[in-house]
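Only a single protein chain was left out; the remaining protein chains are all shown in position.
By letter and in written order, the chains are A and B; residue numbering begins at 1 in each of them.
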Amino acid sequence: MDLFSNLALGFGVALTLKNLFYCFIGALFGTLIGVLPGIGPLATIAMLLPITFHLEPTGALIMLAGIFYGAQYGGSTTAILVNLPGESSSVVTALDGYQMARQGRAGVALATAALASFFAGCVATIVIAVAAPALSRMALLFGPPEFTALMLMGLVAAVVLATGSIVASIGMVMIGMLLGLIGTDLTTGEQRFTFDVREIFDGIDFVVVAMGLFGVSEIISNLADRHTRELPATKITRLLPTKQDFLQAAPATIRGTLLGSILGVLPGGGALVSSFASYSLEKRLATDPSRFGKGAIEGVAGPEAANNAGAQASFIPMLALGIPPNAVMALMIAAMTIHGITPGPKFLTDQPTLFWGMIASMWIGNLILVVLNLPLVGLWVKLLKIPYAYLFPMILVFCCVGVYSINYRVFDVFLMAGFGVFGYCLRRIGCEPAPLVLGFILGPMLEEQFRRTLLLSDGDFLVFVTRPLSATLIGVTVLLLVMMALPTLRKGRESAFRE
Amino acid sequence: MIKAWAICGIAIATAISTIVPAAAVYPERPITTIVAWPAGGATDLVARGLQEALGKSLGQQVIVKNVPGAAGTIGTSEAAAATADGYTILITPSGPTVAQPHRMKLTYDLSSFDPICKLVEQPLVLMATKSTKYKTIADLIAAAKAAPGKITYGTSGPGSITHLAKLALEKAADIKLKHVPFKGSADAVQALLSDTVDLYSDQANLVPQYDLLPIAIYGETRSDNFKDTPTVRETGFDVVMTNYNAIFVPAGTPDAVKTKLGQACKAALDDEKVKEIYGRQKYPIAYQDAAAFKTYVEADYKRVKDLVEAAGLGKK
Partner (left out) sequence: MGARQQHWAGFFFIAFGALAIWAGRGLTVGTASDMGIGYAPRALAIGCVGVGVILLLQTLFSAPVDGEPRVSLAWRPLVLVTAMVLGFGVLLPRLGLPLTIALMIPLAALSGESFRWPTMAAIAAGMALLCTLLFSTALKLQIPIWPF
């Protein structure tokens, strides 16, 4: 079969000593910067681009790809250990992963995340190899109405993330969207809510918001209730998942992988939507949804698998069409351009060794990552044994440096302090930050696509239902809404009858 | 006591003597190049491609400093406010220097800078998918006159060079196209390929990459890569729109320093390594010395001002 000869060609390229080395370096470096909060793969790949002037293209791209998916692995580590999501997708992992850590199950959570990511990475690699050209066409079926519908679906799923009052989490999503609208409007170029502060003309960076709302405010509340806080260090019992953990996590992993492989292909936040779509799905399917937000292992396995599968799947439109579905892929294209290679529809036939070499290296990279990360779990967990008086200033330093390094300006550090205080106040009044963060990311995209849809249709709303794909997505969204509203209504009636 | 004073005197004299000739031997310490975009962006790659060779011909290290934000105006403000001693230079496309001053309240203007030279330049290409109904400028104009505001033209944002090209074409041909802004060229290309928009204009290398149809070139002359594609000017409309990167220094930099920098830039652009790096990235080298580029950029400034103000994009 063609596929096997192609894969053989790919492994022939990826298994040369030099390329194995680049793959290892990429995975290692990716894990490192993924663990450091604030310094993401985007900044790292950008910094390394000039270095790749001097490397040969295959090795350079294998290394850059390794950094990208290595960072996805590493990103969940800080989210689980200290509630510090350095990337949008780890926001979801932090929800239950951090709770597991607080219960002394940090090792289990980290191992689950690594294993789920490994499984998802392997499957996604096969999906790319088999279906890249076919799936890439999916990215071209999506026009503004479809993106609008997808974002709506994501926002509805975002509401499910919270454990408390649904009304309050809808409010939090709206506040997040409002904060997301800060900056220069795309259509007119006018400023919104910027108050002539030039530093926020491009909007507030996601990392600033997430580190403030999660990391900094978590430290404030930990210090505030230190007398009631149970020290995780005293309770750590085991590092690896039990059989029961495994049985709970496995189906979630498979479903997450599936979601990620499909949604990851879509440009504009597909991979992200997949990670919390997976969380919402698991919460819906669970026999006891109330465990979610309190350390449910499915809440770690599913989104981690979805996130990693999505990250790998986002290579599909980049390699097969030359369309970057996210900013990191755009940089990968820049890296190829530096070497005179142009990804596009002809890439697969023009550069078979590069294409299949990269795909094979992804599988090898995932293997390297799991071998690298599982032994590290024990080390990471030991970090939690550091007394909090020493641990919290260290976390704060990493937050500050990370946020500063996004744009090299202290303004962002001040802004993070502001979001830390804001997040702490929100916690005190019982509002959770996760829906806010997702509204913050999806809100501006939703508005952009919605306005573009109506601009192109001359204000006709019917396009949303006359295009089959968008009609389907809107249908699913409405279904989700109904499913979400039903138990609440029922519960409302029950409690009304009881009184 | 006298001895102490004498030592002091010698020390001061030595200090002065090291300062005075220092101005003559510019550069005596590393030079910082401000790039007002993030690392890895198009402008950053122009700067980093030049970095090594420029450093070699100046005999000093050249550091690239990324100061991104607000359409390049944050970094450009920083460059304008720097000491005019030649140790801070700015590598920039036309946006922050000739377009944004008309659109935003800024702490600088084009006059805050002295031009050193133009580095690379390429004309925009008006493109569409191969299945388009508008194969030539004449088709397009006829269709646009028949249905004003119906044909969609994607751009990478209001006030961007791609938007200015659309505005200039509309003005010259007296037509009305529907403006559909995107967050950058990647999104706009996706929209073009998925038939969301009809037209887009950007760098020539997108044409072979995505197998597109080049309708016309917004340049002075035809391109070597597609000899059959006419320039917009040939079709009867005097519209030229190019994307260029240039070097500026803060106004008031000593002439000797500017001359030295200009010579170093020329030497760097002649370097084989730079030619190779720019060649692979398809950045055509278009050197212009300080005097010629000054005339060029000032004319560009006036032309963009008219376009921006006519389109109602000016500052309020």
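Throughout what follows, contacts are C-beta pairs under 8 Å (C-beta built on N, C-alpha and C of every residue); 3 or more make two chains touch, one makes a residue touch a chain.
Small disclaimer: the values here were computed from a predicted structure and weren't measured.
Student: Which residue from A:98, A:147, A:424 or A:464 sits in contact with the chain not drawn here?
Tutor: Of the listed residues, the one touching the omitted chain is A:424.
Student: For the full complex, which residue in A:170, A:286, A:383 or A:476 touches the chain that was left out?
Tutor: Of all options in A:170, A:286, A:383 or A:476, contact with the hidden chain holds for A:170.
Student: Of A:416, A:438 or A:456, which residue touches the hidden chain?
Tutor: A:416
Student: For subunit A, which residues reach the chain that was dropped from this view?
Tutor: Answer for subunit A: residues 33, 36, 39, 44, 47, 164-165, 167-168, 170-171, 174-175, 177-178, 181, 185, 187-188, 190, 192-193, 195, 216, 219-221, 223-226, 387-390, 392-394, 396-397, 399-401, 404-405, 408, 410-411, 413-414, 416-417, 420-421, 424-426, 428-431, 443, 447, 450-451, 454, 459-461 touch the chain left out.
Keep in mind that, in the parts below, only the chains that are shown with their structure count from here on.
Student: As a quick test, compute the distance in whole Å between the mean CA positions of subunit A and subunit B.
Tutor: About 34 Å separates the centre of subunit A from that of subunit B.
Student: Write out the stretch or stretches of subunit A touching subunit B in their complex.
Tutor: These residues of subunit A touch subunit B: 43, 45-47, 49-50, 53, 139-144, 184, 186-189, 196, 198-199, 201-202, 267-268, 321-324, 330-331, 333-334, 337-340, 342-346, 407-408, 448, 452, 455-456.
Student: Give every residue of subunit B touching subunit A within the complex, in rising order.
Tutor: By the definition above, subunit B touches subunit A via 38-42, 44-45, 48-49, 51, 66-71, 73-74, 77, 103, 105, 152, 157-159, 178, 180-184, 186-187, 189-191, 193-197, 205, 208-211, 277, 279-282, 313.
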